[in-house]
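Let's turn to subunit A:
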Amino acid sequence: MTDTLPSVENSHTVENLLTVENLVVEFPGRRRRAPFRALKGVSLDIAPGETLGLVGESGSGKTTLGRAILGLAPVTSGSITFEGRPLVGLGRAQRRAAGRDVQAVFQDPYTSLNPAMSIEDILTEPLTVQGVAGRDARARVRELLDAVGLPADAGARRPNEFSGGQRQRVAIARALALRPRLIVCDEPVSALDLSTQARVLDLFIDIQRRTGVAYLFVSHDLMVVRHISHRIAVLYRGEIVELGSGEQVTDAPEHPYTQRLLAASPVSDPHEQRLRREQRWAQAARAS
Partner candidate 1 sequence: MSAAPLTTAPLTTAVLRASETGADRSLTRRLLRNPLGLTAIVLLGLIVLLSVLAPWIAPHDPNHVDLAVAFDPPSATHWLGADSAGRDVLSRLLTGGRLTLLGAAIGLTVAVVVGLVSGLVAGYYGGWFDTLSDLSTSLVMALPNMMILLAIRVVVGPSLWITMAVFGLLISPSIYRLVRSGVRQVRGELYVDAARVSGLSDARIIARHVLFVVRAPIIIQAAIIGGIAIAIQSGLEFLGLGDQTVPTWGVMLSEGFGNLYIAPLLILWPGLAIALTIGSLVLFGNALRDALEDKPAAPRLRGGVARQSTATATATATADDDVALSVRGLTVGYPTTSDALKTVIESVTFDVRRGEILGLVGESGSGKTQTAWSVLGLLPRGAVVESGAIVHDGVDLLADAGRTQRGLLGRRIAYVPQEPMSNLDPYFTVGHQLVAPMRKHLGLGRAEARDRATQLLAHVGIPDPVRTMKAYPHEISGGMAQRVLIAGAVSCDPDLIVADEPTTALDVTVQAEILDLLRSLQAERGLSMVLVTHNFGVVADLCDSVVVLRGGQVVEQGPAAALLSAPQHPYTRDLLAATLDGTAPRSVSDAAYAELEAAR
Partner candidate 2 sequence: MQRHIRGTAGAAAVLLAGAAALSGCAATGGAVEKDDWSSLTIAAVAEPTSFDPAQAAEANFAQYYQPVFDTLIRRLPDGELAPMLATDWRLSDDGLTATLDLRDDVTFSDGTAFDAEVAELNLERFRDSGGPFAANLANLTDVVVVDDDTIRLELSTPDPDIFQYLGNSAGYMASPAQFTGDAVDTQPIGSGPYELDRRQTVTGSVYTYVKRADYWDQDARWDFFETLAIKPMLDPAARMNALRSGEVDTGIIEPKSIPEAEAAGLGVSTFQVNWYGLAIFDRDGTMVPALADVRVRRAISYAIQTDAILDAVELGHGETTDQGFNTDSEAYLPGLDEAYTYDPDRARKLMAQAGYADGFEVTMPSSSNMDPAMLAAVGQDLAAIGIRVTWREVAPADFIPALREGKFALSWMSFAQPPTAWGTVSRFLLPTSAWNVFKTRDDRIEAAARTALANLDDPEVYDAAVAEINRVTVQDAWNAIFYRVEQGVVTRAGLAAEGQAGQAAPSIYNYSVDSGAPEDNAPESNAPENNSTDSNSTDG
């Protein structure tokens, strides 16, 4: 089914950073029930410096895909290769080494930072793993804080002294600490207020421009994904139903599901929203 997707061929012209092929993830069923198949053979790829948006509703498997790439979800079959090296089927320690160029920013800025640690500790943690310590580590922390627009004295404080947007900046800084090539962003702005969300998105874009890092940007919000992604994959019940450029997917979706998704996303202009609503009703009428 990957072959039917229009953009796959294109991406082969550039050296891929990450390639996912026919990925299947199953979670064991409870009490002898059949296992739950969260991903049913997903293929995609990401080029260096590119943002691939992954959009879908709850239960579509979008978070699972991100976690599988990070090594946090079990892979049943299929392959994930990063810069040509496989990430699947490795031991714990090997996986850790292979995955250091893939980092993550998670959804909830309140739980993705250990409340007991100072910001500096949080940021040094990945560094010490790499053997960076002491003065070097502190310098790097200052650099990181600066990069995400936090004051230099933030290091001594704890997460609960920061707002949601600031915490997410810390999380981004942590992801950047190891100078990764790819960051998996799992709904990184959906818990944020509107104005904060916009600023954090701009930060993501800014960082990408400066460092050339690639993003796999997972979100349920088509508008957010459209704003940050070069290409967008639409995930529905564990399968990619549409994958194309941001423009194509959000302005002229081909798959009915994508169309439905687009029509359901409300816009803040009452007039335009009424049009969307009517369009949605028309779709629904056609469907039934």
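Regarding candidate selection, all candidates are chains of the complex that A comes from, given by their letters.
What we mean here is this: a residue touches a chain if its C-beta (ideal position, glycine included) is under 8 Å from a C-beta of that chain, and two chains touch if they have at least 3 such contacts; residues count from 1.
These numbers were taken from a predicted model, which means no experiment stands behind them.
A.B. asks: Taking the stated C-beta criterion, I'd like to know which one of 1 or 2 contacts subunit A in the complex.
C.D. replies: Here subunit A touches candidate 1.
A.B. asks: Along subunit A, where are the residues that touch candidate 1 in the complex?
C.D. replies: Residues 10, 13-14, 50-51, 57-58, 67, 70-72, 92-93, 96-97, 99-100, 102-104, 106-108, 111-117, 125-126, 129-130, 158, 160, 164, 171, 174, 177-178, 193-198, 201, 205, 220-224, 226-231, 245-248, 250-251, 260-261, 263-273, 277, 280 of subunit A touch candidate 1 in their complex.
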